[in-house]
Each structure stands twice: as structure tokens, then as C-alpha cells.
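The structure that follows is given in the form of C-alpha cells.
A single protein chain has been omitted; all remaining protein chains appear in their positions.
What follows is chain A.
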Amino acid sequence: MEEEQLIAGLRAKDRKTTDYLYEKYSRALFAVISRIVHDSDIAEEVFHDAFVKITRKIDSYDESKGRLYTWMANICRNSAIDKLRSKEISQSGKTNTIDDFVYGLESKSGTVEETDAIGVRELMDQLNEDQRFIIEYIYFKGYTHSEVSEEFDIPLGTVKSRVRASLQVLKKNLDRI
């Protein structure tokens, strides 16, 4: 389905289009959330709310301001960050690292939704120490670039270029996996 068609169907509250959206994007969008919120019950609750929000706010989505996936991923990411910062989740358990994440994937191996944990580990191994650090905080802990800059005393420009460099590495290596 073309993106235009998909958006039109969502705006018409069409059941089939919504189902298509779910099948195509739920995995990636849920990943965005569960990277930040590790408790799987809470992550699913956040995902439920975020997905409902996506279908209900589709009228406010503006195609000229970015593509659909980016818009949806940002809604999921913000919902997860909001949840993480709310009182519902104690901050004590917030020691998320890439290793924890990969470990989480590995422990789930063998279920129907098998993930290529080895692939992810290989992918992350392509990053150097600085890049890995940035990805860990921004991608897995839900920090904003300015929060990373302030908390770890790294100049904002450096944070930006490291985010870029990390994504470039990941982008290049994604094809290989």
C-alpha cells in the first residue's frame, strides 16, 4: 500500500487500513517504546495508548512536515519518555544499556517472535565507544541530545555529530545483516 493511500484510509477510520498499519509497523513502533520502557507489561500499555493516539490524531499529521513513520515513532517515543518520567516507574530500575537490551532479546529467543539478537549485537559492535554511548542514552534511555550534553558535559555540537556518525554506521551495516 502506498503511504498516501494508507494515510487516506486511516483518516477515513477504515478498519482494514488500520489493520495493515498495525501489521506493518507494530514491531518497529513497539521497539521504539520497549527500548525506553523495559517492563513489558507497561511497554504494551504505552504501545496501546500510543497506537490509539496515532489513529485518532491522524488528521493532525501533516505530510509536508515529515514522513509517516517518523511521526508515529515520535509519538511512541514521547509516550514512552512521558511514562518513564511519570511516577509510575521508579527510576531505580533505570539502568538500561544496550547489553541489557540485547540480553532481553536473547532471553526471548525461542518464542514465536524470534529476533535476530546476534544481528543486533553485531550491529552495535560496529560502533566505537563514543557512538555506543550516544546511542545508549539517546536511543535506549530516551535522553534528548541537550540532556546528554548537559549531564555528561559534552558540547551540543559533539553530541549531534556523534548521533550522526552512529546512525551512519548503523545505516551502512543494516544492509549486511
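As a convention for this text, a contact is a pair of C-beta atoms (placed from the backbone, for glycine too) under 8 Å apart; a residue touches a chain by one contact, two chains touch by 3 or more; residues count from 1.
Convention: contacts and distances are computed from a predicted model.
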| item | value |
| --- | --- |
| Omitted chain, identified by the protein name its UniProt record gives, among "NitT/TauT family transport system ATP-binding protein", "Anti-sigma factor", "Cytochrome c" or "Molybdopterin-dependent oxidoreductase" | "Anti-sigma factor" |
| Missing-chain contacts mapped onto chain A | 12-16, 18-19, 22, 26-32, 34-35, 43-44, 47-48, 51-52, 55-56, 64-67, 69-70, 73-74, 77-78, 101, 105, 108, 111, 113, 115-116, 119-120, 123, 138, 144-146, 157, 159-164, 167, 170-171, 174, 177 |
